[in-house]
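All protein chains of the complex are present and in place, except for one that has been dropped.
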Amino acid sequence: MSGIVGVYSKDNHNVSQTIYYGLYALQHRGQISSGIAVNHNGFVDYHKDLGLVNEGFNKEIIDGLVGNIGIGHVRYAQQSEGKNTNNAQPLVAGYKMGPLGLSNDGSLVNVNKLKDKLIYSIFQTDLDGEVVANLIAYYHEDNIESAIVKAIADLDGSYSMVLMTWDKLIGARDPHGLKPLSIGKYGEDYILASETCAFDTIGAKYIRDVEPGEVVRIDENGITTLRHEPKEIRKCLFEFIYFARPDSGMNNRSLYSIRRAAGRKLFKEFETEGDVVIGAPDSGTVAAMGYAAESGIPYKEGIIKNRYVGRTFIEPSQELREQGVMIKLNALRENVEGKRIVLVDDSIVRGTTIKRTVSMLKNAGAKEIHVRISCPPVTRTCYLGMDTPSEESLIGANMTVEEIREEIGADSLYYLSLDGLIEATGGDKGYCTGCFDGNYAVEKEIGE
Amino acid sequence: MSGIVGVYSKDNHNVSQTIYYGLYALQHRGQISSGIAVNHNGFVDYHKDLGLVNEGFNKEIIDGLVGNIGIGHVRYAQQSEGKNTNNAQPLVAGYKMGPLGLSNDGSLVNVNKLKDKLIYSIFQTDLDGEVVANLIAYYHEDNIESAIVKAIADLDGSYSMVLMTWDKLIGARDPHGLKPLSIGKYGEDYILASETCAFDTIGAKYIRDVEPGEVVRIDENGITTLRHEPKEIRKCLFEFIYFARPDSGMNNRSLYSIRRAAGRKLFKEFETEGDVVIGAPDSGTVAAMGYAAESGIPYKEGIIKNRYVGRTFIEPSQELREQGVMIKLNALRENVEGKRIVLVDDSIVRGTTIKRTVSMLKNAGAKEIHVRISCPPVTRTCYLGMDTPSEESLIGANMTVEEIREEIGADSLYYLSLDGLIEATGGDKGYCTGCFDGNYAVEKEIGE
Amino acid sequence: MSGIVGVYSKDNHNVSQTIYYGLYALQHRGQISSGIAVNHNGFVDYHKDLGLVNEGFNKEIIDGLVGNIGIGHVRYAQQSEGKNTNNAQPLVAGYKMGPLGLSNDGSLVNVNKLKDKLIYSIFQTDLDGEVVANLIAYYHEDNIESAIVKAIADLDGSYSMVLMTWDKLIGARDPHGLKPLSIGKYGEDYILASETCAFDTIGAKYIRDVEPGEVVRIDENGITTLRHEPKEIRKCLFEFIYFARPDSGMNNRSLYSIRRAAGRKLFKEFETEGDVVIGAPDSGTVAAMGYAAESGIPYKEGIIKNRYVGRTFIEPSQELREQGVMIKLNALRENVEGKRIVLVDDSIVRGTTIKRTVSMLKNAGAKEIHVRISCPPVTRTCYLGMDTPSEESLIGANMTVEEIREEIGADSLYYLSLDGLIEATGGDKGYCTGCFDGNYAVEKEIGE
Partner (left out) sequence: MSGIVGVYSKDNHNVSQTIYYGLYALQHRGQISSGIAVNHNGFVDYHKDLGLVNEGFNKEIIDGLVGNIGIGHVRYAQQSEGKNTNNAQPLVAGYKMGPLGLSNDGSLVNVNKLKDKLIYSIFQTDLDGEVVANLIAYYHEDNIESAIVKAIADLDGSYSMVLMTWDKLIGARDPHGLKPLSIGKYGEDYILASETCAFDTIGAKYIRDVEPGEVVRIDENGITTLRHEPKEIRKCLFEFIYFARPDSGMNNRSLYSIRRAAGRKLFKEFETEGDVVIGAPDSGTVAAMGYAAESGIPYKEGIIKNRYVGRTFIEPSQELREQGVMIKLNALRENVEGKRIVLVDDSIVRGTTIKRTVSMLKNAGAKEIHVRISCPPVTRTCYLGMDTPSEESLIGANMTVEEIREEIGADSLYYLSLDGLIEATGGDKGYCTGCFDGNYAVEKEIGE
């Protein structure tokens, strides 16, 4: 999972600050590393570092990155990787046709097959984007644009990509539309970004999405579609449920309203009596408000989050854990004690967090706790770019709903149906439902 | 403004971890520095550093602090001070009667007069606590407890204090009760803390408050009141409105319910028509929900906060500011556009934040914006420990309500009345209302 | 300029610590970045970072690098490059034939021509080693060893290289022997290193040099020569004069004795009267002692170096500079005042340092200063891997000896003759003298 940004300035504005603020808006899509590459008449400069955008960049660095075309990237932590910048993006390379930059969000499923073709290439990273760049070089006898189009036509899996050549910005999205990519504009400058909230942040206007299967070129002549070969639309539902920011739009609706609608659906599908609706912080809040609005049960804050918990803190000793040390969350006793609580969350993955939350609410005197989840049970791991754990860690892959209810200590447990979820998204097109029912948009190739 | 913690373990538990987690819970009371001092049979050890608790302490440091008595402190930034640890607390000193540690929250008004008495003393910090420690030394011919009681009797202003001697923990609160201090217990161990949320965090039980004007001693014999000379009760209203954590309790109610009640009062005092109630993030959320509940106007999230804005980031260039770069906040257009909005906040100090929020909502298409503030206009600066700016910076000190409305661009503006606010707190006792009407609990001495 | 290390452990020792200490010994060859890559049965792990070895590595990192084959690299600062780890070595890559690691010291002169061949490759760094790795992939239809031999046969310029495949360590040295590479052994383990001081540091025994034009393979069968095609031997004289550590050996003599011999030659070629011989710190010390021994003029320390000057310090204001602030060096007045000084240094490049030193000695009361340089004037820039500045910055390229003498303020100036220098090295074979007389070992190709 990643966030990507690309900017082309016809008016020769320096784009590095714009990319920087765009990445800020997409920081929820990746905190492990960030990077920006820019180019002015083919002179490329870039900076990549570990950590958040504001940790990796300062004014001096941004001011040193000069160009009217640029791309950026924020990267999500993956459990397997160590602490080096080698897998940070954008990937920047030179080859016969000049400089090439690439930021990618997604996961290919035919990397090994592609590498079979790339017999003259060496690979210095684990990035799919490095395979794509080598493919572009492989097709180099053509001009660079047609090489890019050919290379992208070879890819299978999920991807959303911005590429920078010496004088053009290219955007591409996989033919199922698994990964998001939108086009914005401010003045005569164009911006491509994973989510529309990046446009709001920099004051740009949303124009349209890059379509599934589309490759667009942005240059002094504006936007040109180089290729458009969609397959069956299969958007990633987790973007709707959890991943994208609530103020971003998809399917012409805000994620906020989609999540609120999912909360309403949750009540409609399975009515519950209760005294108070509580959202699991922070991901369940919006759905909980929808549930409250639909059910008429008052929404209250039942859990207070300590806003000053940093990324690292000292783990409590066994003795203090038994004593009940709770650093991050605290139940708001008066909204909980003696109450029948409807606790709404957006999903259950491992089940450990919701279990701890239920236990905390019980300790604070909750009379009953009815857990409501605004998506179906997650039963399969995702190989298409969502960083879900392996199936042995997925509680939904190993237990029935009743077993999960018991494990997490809830008085009742209900998951929103897949149909209900899809209705809430307002989508008239299809979705990838692989993580819920194994019906993935793309089959995984052998050996991947 | 500061957060303080003190722990006494009769059972000889090491208290450093407990203090650490207690400070974590009080981190909203101060982020500029943190410190912990412990003592075992008179052997004192301590550590203080700049920044948040999790920045200043790691496991090695905490494990190196060994003692069954200890105190901690988190400190709020003050505009005047540079970046050194010199003013970090706890203050730790040795004198004829042994080791002495002191953490203080508050602001004395008779420091100069006290210093006149302390002709043999040198002062290495700007801390009131250093004056107190020197006063204790000044009264040293008595035993240390009576010296502490005498020293405290000399103080004028606001203070809430924990002191550590070689074998005792002392807590003291100013006679007006301006600053909070509560007593908790877990097993046979006692904890003093600025707010009760610290007790929840470490799994302790709230026992009672240290009373205004009370000095308590905690040792192997439990709690003993050494002195109890209250004056007229004048609690700080800003603790209720803004400063304390919503899950902390004061006046036997949670701050959450008090702020919600203030939101309800706001509507009762001045009914408004509107389509949606929005809370200014994060401080106005609870009052906004109360307002929504009382008025029947639906509460919605109208403003999304970027959760990944660190403490430092690059300021946008003038060009990008004009373009409308908004890093921290984004309007949720669909809850705003074409709507009559009731925007609730807890207070207006300088007026700059609310002005920017109103402007952002207007840009997102709000039809009307009615600003409702859950306290009266802040017209005076506080010299009793609340870090309000000087009066030239206080918008309420320089404009009428109508002028403020115009300045911030709202369609209407209403402040909760002082009576309404006090009713919401449920307090049958008095408050310091100095910042609203100049009626301070304590007069400032000349030269302070 | 770089330092390289490679280790193969037949007995399956973990080699990361050995490489770490080996790099420590070669730290004078590069302080800008360091890196180590290891491999165990083809599972490669590596770490690279900016700065010195002890800044980039800690115990946790070293212990995490597990393998019985490994290579390391330290890199010299180049003026053109920014602060990122992208050009740090070793280069680590995977390709059809498995993992490949490469550390290189040197500079190729036919990179552009090689790239013409590598039409399917992309280049993510400025490293010659990346070209070599792509060449190896280009020759991939053969087995990896023969591909490496073919690739190396294509190279033109200076290089000294260690390569790691999944089960072998390869060492290669350019056919002119411009760059050094030696073989050491401890127990059954082999070590390749730029200089023999690395063997002393880790307790290994010097076996022999990798010969000019030789490619050696080290595996469970010991050392095998894969190729040996030397050209005319043209070692880099600057390694002898300046770059290599005095306790390293070349031509079966220590650099210490070679530099001392050069000092002796200096006097023999041009006898000077003087009261005291002083070495310019630190590089002129050894030659100065040789000069003193030959001339009978006593060697004394005339300049004291501040041992605590870090890499960054505040530049003195203009006012303080005029006042004569000297942070790094101080004249030892009593060995200088009223004395006729013979000041010996190893070379003059820009001339700024020696000028400042002469001026300082004059200010300290030196009666006469006779500068003696233990190599000829440097008149040409090096494109074969020595990081000399461009010719406009080389004082020897722009002034006669007499002009230089005047510029640096010396009473006399004498440079050792090229013949004298070569005699001092004890070398019966040839040297590259390009930087002195333009007679480079290898011609620079057009466009490089």
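First chain written, first letter: the chains are A, B and C, and each begins at residue 1.
We adopt the following convention: a residue touches a chain if its C-beta (ideal position, glycine included) is under 8 Å from a C-beta of that chain, and two chains touch if they have at least 3 such contacts.
Everything quoted here is computed from the prediction, not taken from an experiment.
Considering the complete complex, the chain that is not shown touches B, C. The residue from B:Lys59, B:His140 or B:His228 that touches the chain not shown here is B:His140.
Although one chain is not shown, part of chain C still touches it, namely residues 13, 17-18, 20-21, 24-25, 27-28, 31, 52-55, 57-59, 62, 186, 197, 200-203, 245-247, 253-254, 256-257, 282, 286, 289, 293, 298-301, 304, 306-310, 312-317, 319-320, 323-327, 330-335.
Counting over the whole complex, chain B has residues 45, 47-48, 64, 82, 84-85, 91-96, 100, 115, 118-124, 133-134, 136-138, 140 touching the chain that is not drawn.
The definition used in the following text is that only the chains that are shown with their structure count from here on.
If the chains shown are joined wherever they touch, the resulting network is a simple chain of contacts running from one end to the other without closing.
When every chain is represented by the mean of its C-alpha atoms, the one lying closest to the mean of all protein C-alpha atoms is A.
Among the remaining chains, C is positioned farthest from chain A, on the basis of C-alpha centroids. Chain centres here are Cα means. That of chain A falls 48 Å from that of chain C. With centres taken as mean Cα positions, chain C sits 60 Å from chain B. Within chain B, no positions touching two or more other chains are listed.
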